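Only a single protein chain was left out; the remaining protein chains are all shown in position.
Chain naming follows the written order as A, B and C, and within any one chain the residues start at number 1.
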Amino acid sequence: MLITGHREIADNIFELKLQGDMAAEVSQPGQFVHIRVSGSDSITPLLRRPISICSVDKKEKELTLIYRRSGLGTERMARAEKGSRLDALGPLGHGFPVPQEDAGSALIVGGGVGVPPLYGLSRELVKKGFRVTHVLGFRSAKDVFYEQEFATLGQTIILTEDGTSGQKGLVTDVLDGLNYEAAFACGPLPMLKAVKNKVTGRPLYISLEQRMGCGIGACLACVVRASDTNDGKGYRRVCCDGPVFKAEEVELC
Amino acid sequence: MLITGHREIADNIFELKLQGDMAAEVSQPGQFVHIRVSGSDSITPLLRRPISICSVDKKEKELTLIYRRSGLGTERMARAEKGSRLDALGPLGHGFPVPQEDAGSALIVGGGVGVPPLYGLSRELVKKGFRVTHVLGFRSAKDVFYEQEFATLGQTIILTEDGTSGQKGLVTDVLDGLNYEAAFACGPLPMLKAVKNKVTGRPLYISLEQRMGCGIGACLACVVRASDTNDGKGYRRVCCDGPVFKAEEVELC
Amino acid sequence: MLEVHLPGLDLKNPVMPASGCFAFGAEYGRLYDLSKLGAIIIKAATLEPRFGNPTPRVAETPGGMLNAIGLQNPGADKIISQELPRLADYDVPIIANIAGSEMSDYVATAKKLSENPVVKALELNISCPNVKHGGIMFGTVPEVAAELTAKVKAVSKKPVYVKLSPNVTDIVAMAEAVEAAGADGLSMINTLLGMRIDLKTQKPVLANKTGGLSGPAIKPVAIRMVYEVSQKVKIPIIGMGGIQNADDVIEYFLAGASAVAIGTANFVDPFVCPKIIEQLPKKLEALHVTDINELVGRSWRPCVKKNASSLR
Partner (left out) sequence: MLEVHLPGLDLKNPVMPASGCFAFGAEYGRLYDLSKLGAIIIKAATLEPRFGNPTPRVAETPGGMLNAIGLQNPGADKIISQELPRLADYDVPIIANIAGSEMSDYVATAKKLSENPVVKALELNISCPNVKHGGIMFGTVPEVAAELTAKVKAVSKKPVYVKLSPNVTDIVAMAEAVEAAGADGLSMINTLLGMRIDLKTQKPVLANKTGGLSGPAIKPVAIRMVYEVSQKVKIPIIGMGGIQNADDVIEYFLAGASAVAIGTANFVDPFVCPKIIEQLPKKLEALHVTDINELVGRSWRPCVKKNASSLR
């Protein structure tokens, strides 16, 4: 796909815009693309990198991704220049289900680079008439991104671990007082577990991360155990059965 | 070094200009640089590529290289853009000895991408007052380069295997009639052998190619046998004892 | 020019996805027509279903990857009832990869799968580095490998290709032992045993600690083994390990392989198999080769075709 925009929006956090026909195929917020960072004749890094679709602009045929520069692959990705092309496979996986009717109130909980797909989700929910509350946790002020974007969609509570921006604390510190009919979360595993404990009696959808090989369901690298011990398969693949699951469908460990 | 120029001057033949302090250290025509084509965090291609210095402009601190795009490394090299930087180690090796006095007549014989270092050599010889004759062989018209550049330095006989440019034939076809006191050759091994057979009773210097590891004399990848069976070491390293040798010093096989 | 005939396998071309990298074809079948493939080697089947190892199950390495999937599969019966019928719709031979912990598992699984009409050959996986029990002796002790091969041959209705492990001192001894025991062909190589340690956690990246190294990094090891073994055995070799493009396929043929399998590269480019199949004829023409079978073992065969000198 063609890189139509690429900028650092927080400390080591990049917003990447990609234009191409794939945009038309995106069916749910929370799907991801699998990016080949190396050139076509390079073997470093060998594997593709999964990055969530943050939002999609079907008219402009444009996807927005947000990623953190951390290891070899994302460091390379950060060097990709506007105007050049990126080999992206997708859209992959099953994202967040957006109820087609019965608008109501939704809670969105995100942590770190788990936040991006929730932005696209929130836009869809708001479009459908939902009242959305966002609870977004970051390590520090320098890591915060998209605060304004979320704020225009609904109430937005920012937390940082060190208190340098928004409230000091973890996302789970503020969930108790909130009112919502369904919840959606994406972030590190400990956060998802804590959220799962807090959100009871209402549907909770979570997006998982797992190291991937193929990204399309063939290698079984990315499995998680199904919670139901009588489940026929016993597992789910994050890449194609997920990355989004109902919280009770899979074991978080 | 900084890439100050890069263009295709014949079919798959590129002229690359590099600027940097290394230019000041070049001491002989026929020395080479060892180029790391991959980025600093890439492992493809892993090894450096040896490319002869074609000519040096000490005032502009600029080296000119000419190379053929053939495999993985030179294909990458061909994509390097003017203004970007290239990791080059050098100048390496011992080049052609340019007699400090006793100007006379010299024969220069080159084949294919063996031609480049001979251009710098010819310039030096002409500067010292030598009368230089160039015999340059190529496969076909599309492979010929630097014909004009050589012509301004002295008589230049171009041969192509298919006769599409200059005379049809091999460089050795025309050597017999020529007059010279010393000869210098660079090109494929069969050519060097043939030249060695033709040039007798006069000093002949040849530049050899060999697959390299380190490029500086430490790994012994690039050895050739010494002709003298009583030679203490029994071998010479192309990268640091050469790449230029007196024809009788080493075995050509 | 790409047709290849091996025991039990009439292939329109010699390119097949490697076991474990293509599941049972459903996923890649959504991307392209599986009938383009020479064959499909399906994921390892065991007698009982297996869940496999904990995650993380993959890790990236320089020019390669480690995996420790641990033979996750739904078991032979479900493969037969749920996966093979779907594959019958394609015009492509299926090779069933068989694994187990005990000889009896292997034998029972081999019997079942070899009786299925969709399965055209078995690939006996004596080389999986990622399972705790069994496996290791089968793949590293020639006598044990030979015994297992003979037992499986005794029950199999289809030709048996034995998949060798590279983690041995003497690959030729392994190959000769299973050939003598009746193997119809060899698959080489399975993964090299490797490990990567995460500097942050200071522990192995893989939950299983060690894993199998695949990808371009291992190609020179595999080529060497195919080269050595093909000179010593008469049965054909399906070569694999690090194939990324048509040139790599030709390198395997020159080394002595009669067909090839592609694993890791499918993850890098899901269309790599059909792409290579499409590129091969052009590559062969450039080498003045009219039949890919001519290339088998050319790197060591003393007598090369008359026009070979013009190729240099």
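Convention: a residue touches a chain if its C-beta (ideal position, glycine included) is under 8 Å from a C-beta of that chain, and two chains touch if they have at least 3 such contacts.
These figures come from a predicted structure and were not determined experimentally.
Among the displayed chains, contact with the absent chain in the complete complex occurs for A, B, C.
Mapped onto subunit C, the footprint of the missing chain covers residues 61-64, 66, 140, 167-170, 192-197, 199-204, 209-210, 213, 216-221, 223-224, 227, 242, 244, 247, 250-251, 254-255, 287, 295, 298-299, 304, 308, 311-312. Listed here are the subunit B residues that touch the chain not shown: 36, 43-48, 72, 89, 210-225, 233-235, 240.
Considering the complete assembly, subunit A touches the hidden chain via residues 43-44.
By definition in this document, only the chains that are shown with their structure count from here on.
The innermost chain, defined by the distance from its C-alpha mean to the mean of all protein C-alpha atoms, is C.
One inter-chain figure worth recording: subunit B and subunit C are separated by 46 Å, centre to centre, where each centre is the mean of the chain's CA atoms. Chain geometry summary: the mean Cα position of subunit A and that of subunit C are 36 Å apart.
Subunit A and subunit B have Cα centroids separated by 56 Å.
Residue positions of subunit A touching 2 or more other chains, listed in rising order: 43-44, 72. Among the residues of subunit C, those in touch with two or more other chains are 62-63.
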